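Missing here is one protein chain; the remaining ones are kept as they sit in the complex.
Let's turn to chain A:
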Amino acid sequence: MGYRHNGLLAVLLVTRSRPGPKLVFCYPLSSAAPDLVSRDQSSDYEDDGSNSDAGLSGQSDAITERSAAIAPKRGNPDHREDDDFVRQLGLGAGRSNDASARGPRHGLLLDLNSESLERVLAPGRWSDGKKFEIAVNGVTFVGHPVFVKNDRQPAKGPEREQRPRSPSADGQRVGNEAIGDVPAENESMEGSSNTPAILGSLDSTVSGDASLGTSATSSSSHGVFATERLDMFHVVFAVGSSGAKGAKVNANQIHEHVAKPLSTALEYLEIQDNYVSRESKKLLLSSQAEHRNHSSEAVYAKSELATALRDSFVSLRQNEVASVSLDHTALMLLIPESNTLSMLSEKDMFASAILLLDDRSSMLSSLSSDPSSPLSSLILASKPTKALSKIAASLTMSTTDILEMVRHLLHYRKARLIVPLHAGNVYTASPDLPLHRLEGLCVEWTHRFASLPGLLSLLPALGKSYTKWGEMAEDRSERDIWMEGLAWLIRKDVLVLVKTVGWARLPKQEHGEENQESEWTLITDPAHLSEAEEHRVDLMIEELGKTDVELGNRLPEILRLLDGEHALERFPACLGVKRAKFQTWMTVLKDRGWLRTAQVV
């Protein structure tokens, strides 16, 4: 699927313990934002003053637009875009970048002071387990704060050895590091003004050493560690206003489908095993390493939660399924797409094929169920050229079961419903053809389909005229590889089907009706025929019946589909007839002038 970001700008983790709130994690880090904003604005003369009429500060537009132009993606050819995104927002892996090296708890994030963000993103107990949403200057922060019930006994975790330690020794060690690492200017900041070092070790606090909650023990947010029990944690997603058209998500969707389930999972893990507490501490510790090494990789190497949040962000931003692991528990998050499914009737779904979006074998291996399960069977039997009705028949499954499983695959974006691929159909370059990825696609195409012409030969040829896909193959024996190539091109949004839609065209009007000037009239709403139209259709059936009884009998059924929306390419599966026979029928109707078609994408 072509990359279209949805306006997601960042993910943050804020925790609150006795001394106060802490911004523990942020991805991507945008401490360099102000410079970039000014650069962006000055780069295009026409942009000058563009926001002056908004009445609001224009920076958020600049941020969201900037991020809109960037496409973060890990583990695929778009990785380069991810680097750009990270670079622009000021975070980089293994880079020496002053802004990012200072860590998330310093300076500006999304052009907002991180300390202020800490305060506003750590609401009171009133927000426990509720949707939290604030918007600052066009950036909306959505989360689902969780207040931890601290009356439980601390659980035993791998991080917390029970053997007593010397707080002073531990504290000294960490403290020395902190002294060396914390920038001088931070020492004057609130909460850390009097303490250059940490007084207690992590373990000592968990094992019961009291924190006084004074400035001396305050963790603040400036490179000193949490030594207090976690009261609250809050995973917050920042959403901008400039998501791609049609892909933009709103705060409610983020809350309902991402923030809430994620927070619920984390709450469970926190209750079970102090997971969030442990990970927060790791994050704070590794931020020191990050600071020393000028690298953010240390954070991800040490903290599973950081990796999970980062990966979720990267996937969700592209409207993909985020599959993350939290304390060895798999969690899948996704923002449902505004549903095209609901627009398709069951009949249409059965006339469609499913195009798997992942490698079949990896999909099968990711299923926890046994290989003979219905879902595995469906995945194995599915072909982009085969309508679901045929698959259901071959698997002898009920329609309800098949549809349920198809919906499941579609929901998790493992498949897409398409008009069954056919060599007799016409395909052309997609309006969403990702030009910025064309070079990579060409390389991948050549690698996968070495026996077929290069993509840069194929695409111009398809643009010159609408050619049936099967005619591209010189030899019938190549048909399979061509169809395989077609499926790949459709999966990558390179090609789309040129749909033929049609309307029934009725012969000349009789007197006394509207549209008298027309020689022909189209039936534009076949589901609600007027009396006169019904009469004329009856005459058509009667006339057809003289030459082709079957066509005459099935004409009402065909007419109902001729509404300008249903693709003729889907008709054979809908009607349960062979494609060749259907083509003959269409030719008959066209020859009589009773069919008007148009080709749409």
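The working rule: contacts are C-beta pairs under 8 Å (C-beta built on N, C-alpha and C of every residue); 3 or more make two chains touch, one makes a residue touch a chain; residues count from 1.
One rule holds in what follows: contacts and distances are computed from a predicted model.
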### Summary
Complex minus one chain; that chain's UniProt name from "Nitrogen permease regulator 2", "T-complex protein 1 subunit delta", "Ubiquinol-cytochrome-c reductase complex assembly factor 2" or "Cyclin-like protein" is "Nitrogen permease regulator 2"
### Query
Which residue among A:A301, A:L456 or A:V549 touches the omitted chain?
A:L456
#### Entry: Contact residue for the chain not shown (choose from A:D359, A:D480 or A:D525)
A:D525
### Task
Among A:G20, A:P123, A:P145 or A:P572, choose the residue that contacts the chain missing from this document, as touch is defined above.
A:P123
### Summary
Contacts from chain A to the absent chain lie at residues 45-51, 54-57, 61, 65, 112-113, 115-116, 119-120, 123-124, 126-127, 131-138, 241-242, 250-251, 428-431, 433, 435-436, 438-439, 456-457, 459-460, 463-466, 498-499, 501, 503, 515, 517-522, 524-525, 563-565, 596-601
